[in-house]
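Complex shown without one protein chain; remaining protein chains in place.
Letters A, B and C mark the chains in the order given here, with residues in each chain numbered from 1 onward.
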Amino acid sequence: MSAESKSSKPKVGVYICHCGTNISHTVDVEQVREWAEKTLGAEGVVIARDYKFMCSSLGQELIEKDIKELGLERVVVAACSPHLHEMTFRGASKRSGLNPYLTELASIREQVSWVHTDKAVATEKAKAVVAGAVRRVIQNEPLEEIRVPIHPDTLVVGGGIAGIQAALEIANAGFKVYLVEREPSIGGHMAQFDKTFPTLDCAACILTPRMFEAGNHPNIELLTWSEVTHVAGYVGNFTVTIKKKPRYVNTDLCTGCGICVEKCPKKVVDDVYEAGLGYRKVVYTPFAQAVPKYPVIDAPNCTYFQKGTCKACEKFCPTNAIDFTQKEEYVTIQVGNIILATGYDLFDARRVSNYGYGRLANVFTSIEFERMSNAAGPTGGNIVLRDGKTQPKTVGIIHCVGSRDKNYNNYCSSICCMQSLKFAHLVRERTGATVYEFYIDMRTPMKAYDEFYQRVLEEGTLFVRGKVAQVTNAARNEREEGKLIIQVEDTLAGKQRRIPVDMVILSIGMEPRHDAKETSHLFGVGCSSDGWFIEKHPKLDPVSTMTEGVMIAGCATGPKDIPASVAQGAAAAARVLNKIMQKEVVLEPIKASINEAQCSGCRICNGLCPFNAILFHEDRMVSEINPALCQGCGTCVAACPAGAISGTGFSNEQILAQIDGLLMDVNLAV
Amino acid sequence: MNDYLFYPGCSMESSAKAYYDSLMEIAEPLGINLKEIEDWNCCGATEYVGINLIPAYSLIARNLALAAKMNNGTKTVVAPCSACYLNLAKADYYMAERPALGEKVNQALEAGGLHYVPGTLDIRHILDVIINDIGLDVLKSKVVKPLKGLRVAPYLGCMVPRPDYYHRWSDPEHPIELEEVLKAIGAEVVDFPRATACCGGHMTQIGPETAYELIRRLISSAEKYKADIMVTVCPMCQMNIDAYQAETNRHFGTHYHMPIVFFTQLIGLALGFPPEKLGFGTEITSTKEALARIGVEVPEAVEEGAPRRKKEEGLPMPPRLLKNVKGKPRNAEEAEQ
Amino acid sequence: MPQADTQSFRTALIQEEDLSLLEEVSMKTAGVSHLEMCIQCGSCGGSCPPAEEMDHTPRMLFAMLRAGMRDAVLQSNTPWICVSCYHCVVRCPQNVHITDVMYTLKSMAIRAKKYRDATAPEFSETFVDMVEKYGRSFEFGLATRHYLKHAPLRLVGMSTLGLGMLTKGRMSLTPKRIKGMPQLKAILDKAKELELTS
Partner (left out) sequence: MSETFEPVIIGFTCNWCSYRAADLAGTARMKYAPNVRLIRLMCSGRLDPTFVMKALASGADGVLITGCHPGECHYIEQNYKALRRYLLLRRVLKGMGIEPERVKLVWASAAEGMKLAQEINTFVEEIRALGPLGWNRKLAGNGHKVEEPALEVAA
C-alpha cells in the first residue's frame, strides 16, 4: 500500500441495510449508523446511511449519488452475504465512476442478525464487522476485471434424457457438443421404462426419436462406452481427457447387423439394462433401439478373453469388424462449458431385509417391474411371477422403499408415488389382479398427477395407508399358505392387517451415483453429504454450480421425474448458450503476482502451486506467476518468506487491516 | 486363549443350566477363557425398567462398574443370555447417548462406592465371540462328530440382533451368524422364516394367551419346515418354547412336538462331549427322537421344506446381500465366479 | 339446515389436552426417544407380534400422546402387551425408541395408578422385590407368589411344569443372595431419589 493513501485517508461511505426487518429485527441499525459516522469518522468515514432495502434501485441510487456528490473513494455496504449482492453494489459503484473493487460488502445478515438473538450483542458484533470492512476497504486497490475468450464447444456428461436434451438444444443452436456416456448406448434409465406417467406414453416411442437425433446430429460428437478421466482449466477454457473403453468392434467397419450377437454362444445376466431380470449375450447392444448401433464385447465374460478360444463373433462378422486387439484410448478435447447430467443409481432393496428382496422369489423391485411390463423385456411384457409363467392374482405395491427412512435415505425420492400408481394401472389392465398400494403419504403434486391418482382409485386399486412392516412367507393359517404376506398397520383403520398376495413390487428410491463423490472432485462441483451435487442456488439457480462453466441437470442434483429432468437439460443448455454468445467471460481479478525485486529465488512457492502457474527463470533466479493459470488461492502469498508475492483482492494489508477493524472494540477497551 | 469377562445372568444358574453346563464344556477346546464378574447381580430383565428408570439402569450399571474394575487384561464382557446382553449393552449405550442418564446413574453408583464411564467396556454376546473371535475355521477344525442329518431351525429370538446399537450383527431381522455356526458343526439348517420372531417373552407369565399364540407360530413354522429341533441362544426363548409347549398344545388342541436346545449344546455334541455333560435330558419337551438322528445316515432328507427357487428356470434372482459380516466372507466363492 | 348433534360432536372432541405429556414421556425415557419425530407411518403397529391384543397400536398411542390425552394413554394396555421384541425399533424410519417409550409409559401408569389390569404391573413389582432382596432373580419365589395372587387356578396346572423344572434341576427352592447386598441397596436407594430431568 502506498504511503500517500494512508496519510490522506480516502473518503469512505457506509451503508447499512435493514433488509426489511431481516437485519433490523436483531441489529439496531440506527445505532450502528450513528456509531459508524462518529467513531469511524477518524478512519475516513464521511457519510453513513441506513436504508430499508439497500439492494433496491433506490438504495443503489443513494450510493451512486453520494459517490458523485461527496466524492466517495471507498464504499462499504453492511447487508447480506457477498455471494448474493457483491456484484449488485460493485455495479452501483461502477455506474458512478468508482472502481468496483473499491466496494466491500459486510455480511451482517447471514453472520449476525440471522444467527444471533440478543439485540445488544448482535449490534456490537455488527459494528465490529463494519469496522473490519471499513479498515479493509481503505486498503483495497482499484482492479480491472479479466476477460478471457470462451471456447464455443461444450461437453455434456451423461447420455440420459437430461443430457440428450441439453446436447440437442446446444447443437441445434449451431454449436458443437461432445456427449459422453459410459454405457454402450445413450438413453439412460428412461430407455428401460415401459410407460411414463401420467400420460402413459410409451417411453421408447418418445425417447427413441431424441436418441436418433442426438446420434445423427452434425454438431454432436457421441462418445459412448467412454468416461471423463481428467478436467483442467476454468470457465471458457477447459481441457478434458476422455477414456474410450475398447469396444472390440471397429465402428468404421461395423454395420450394426447383429449377426455377432446372434452367433455368440454365451449368455449372462444383464444387470444393467435388464436390471438383473433378463439375459444378454457377451457381445451385445443393450437394446434394439440403441444409439449408436454398434455392439460391445463384454471382455471379462468373453470366452475368448478367458480361454483364448471361441471367436464365433469374428468368424461370422460379414465386415471383419471384430477386433480383439483394441486397447483403451484417451482423447483430449477443448471445451468452454460443461454440463453434468450423470443421473442416479437405484436403492439396493436387499438392504431392507424385512421386505425379503433377494430372499423371497416373488418380491420384485420397481425397475424389475419396468422391464417385466416392457414388451421388449425378458417376459415380453407379461406380468408373471419369478417362475416366468404364473400370472399373479393379487399384487402389493410398497412405496418409499429406502426413502424417507433414517435407516436408509432421509429424502423423498419424489417419483415413487406416481411410479407406483402407474404400476397399479398396468397390473390391473394386463392381469385384472387385485392391487394394493401401501403408502405413507400420497405425493402427486405436478400437472395431471393427482388426476392420475383419481383414475387409479376409480379403477379399483385398494389403498392402505401404512408403511409396510414386513413381507414374509411364514404363514399363520390356511389363507396365507403359499403366499407372500404383507404385514402392515392400516393406520386409517388403526388395525394391523396381514394381506396375502402373490407378488410384491418395491418402489425403490433414487440414490446418488455410487461414484458421485469422485465425479464431484473431477469437475470441482460441490456434493452434499448424501452425494447429490449442490446447485449454485437451489431455487434461483438450480442448473449452475459454484464452479463457473460447469452446469448440472437432471437427477444428479436429486430425485426428479422426466419432465423436470428435460426442463433442466434445456435450462442448463440455455445457460451455456448464454455464455457462448457472450464470447468472452469476465473473471475476478484475484491473482497473485511476484515483485521480482524482492524475490530471492528460493523456489518455495514453485512446488506449492497446484496449477503449475509459477515458473522459475533460471537466468534471473526469480519466479514468475502466469496470470492465465493462476486461480487466486493465495497459498504462495502466504508462503513467500521474502514477502515478495502479493495477492490482489486479498492482500496482506487488506487482511491485517480487517483483523484490526474486527478487534477495534477490544482495543478501545484496553 | 482369548480372555473375557463373563456375565452369566440369573437363568444360567437355574432354568438355563444346560446352557451354562454346555458353554463351560466347549469354552476350553474353543479357546475361550471366561472369568466371571465377581458378585454380579440381576440385570432386571424387562421388568425393572418398566417400573423405575434410574434404579433399573443403576442395577445394570453396577455390573458394568464391577466388570470395569476387574482388569484381567480385557475389557470385553460376554453374556450368553439375550436379555442380559441387551440390558448391559443398552445401559452402556444410553449412558453415553443421554449424558443426563449417565450422570444420575453414576450418582447412584457412588452411593455404593462405584463408578462407570460409558464406553469403557465392549459388551458382546457369546455367539458373536464364537463366530468373530474364534472363527468358523477353528470351530470346524474341532468338530469330531458332525451333526449330519439333523435338521435344525436356527432360532435367534429378538434381543440379540435387535436393536443392535453397536452394529455387530449382519442383519437385525435375518442375520446369518447362528446359521453359519450350525452349518459349521455339520447340521442341516432349514430356511426358518421366524428365526428372529418373538417367543412371547414375559407374556407366558402375565398374558399367557398372547404367549401361546406366539409360541404356536414358532413351533408350527419349525414343524412345517421339517425341523427336527430348534436351536436357540436365549434362555427365555428356550424356556417358553420348551416348558410352555404342552400348555400351548392344550390351549389350541394341537399335538406339536418341537424340542429346543441351546446352540452350545449342539456344539458340545459335535465336539464329542457326552450328552449328559451338556445338559441334555433337562428339557421338558424331549429331544430323544431328534437326537437319535445324529450320526445316523438319514435316507432322502429332500423334502419340500424351504421353498427354494430352482435354477435355470424362470427369471433370475438377485444375489443375497451381506452387510457387516466379519470374518470369512460367506459367499467368497460366489463372488469370485 | 339441521343442527349438529352436540352430544356426538362433543365425544369426538378430545376433552383433555395436556400438551406437556409428549415432552414428559420423552424426558423420562432412557435414551434420546425421538418421539416428536413420529410421522405416523404405522411401521410399529404393523411390526408388533401381539398387536391384536392391544387396545391402541403404538402409532395410535403416539398420536394420543401428542394430543395430550394423558388419562387415555396411561390407561392403555399397549405398553403392557409389548413383548420387547424390538422389531418396531429397527424398522422405524424415524429412529423412535419405541420399546423404551413403552417402559416409560408403564412406569408412569404405575405411578399414576392408571393401569387397568394389575397382573402385569404386579408381576414386575414382584420380580423387582426379589431382585432388591437377593440381588438375583428367584424364579421359584416369583412364580409361586405371582400365581398365588393372579392365577391360583393356573398354579394347579403349572405345578406339573414346576415339578418338572425342580426335578430336572432347572429351578431352585432357595434363592441365591449376592454378597454385596448392602452396596446394591445403597445404590438402589440413592437411585430411587433421582429422576431424569434434562
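Basically, a contact is a pair of C-beta atoms (placed from the backbone, for glycine too) under 8 Å apart; a residue touches a chain by one contact, two chains touch by 3 or more.
As the structure is a computational prediction, the values presented were derived from the model and not from experiment.
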Contact list for the unshown chain, restricted to visible chains: A
Absent-chain contact - pick from A:233, A:381, A:494 or A:524: A:524
Sole residue of A:310, A:534, A:567 or A:628 that reaches the chain not shown, by the stated touch rule: A:534
Residue among A:8, A:21, A:56 or A:81 touching the omitted chain: A:81
Chain A residues that touch the omitted chain in the full complex: 81-83, 107, 109-112, 114-118, 121-122, 125, 128-129, 132, 521, 524, 526, 528-529, 534, 546, 590, 608, 610-611, 631-635, 637-639, 643, 647, 649-650, 652, 655-656, 658-660, 662-663, 666-667, 670
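In this text, only the chains that are shown with their structure count from here on.
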Comparison of A-B and B-C (more C-beta pairs in contact): B-C
Rounded Å distance between chain A and chain B, as computed from the means of their C-alpha atoms: 47
Two or more partner chains touched - positions in chain B: 172-173, 197, 217
For chain A, residues contacting two or more additional chains: 354, 470
Chain A partner contacts - residues on chain B that touch it in the complex: 171-174, 193-194, 197, 217, 221, 224, 307, 309, 313-321, 323
Chain A - residues contacting chain C, complex: 354, 400, 404-407, 440, 465-470, 487-491, 494-497
Residues of chain B that touch chain C when the two form their complex: 10-11, 13-17, 39-42, 44-55, 57-59, 62, 90, 93-94, 97-98, 100-101, 104-105, 107-114, 158-159, 162-164, 172-173, 197-198, 200-203, 205-208, 210, 213-214, 217, 243-244, 246-247, 281-284
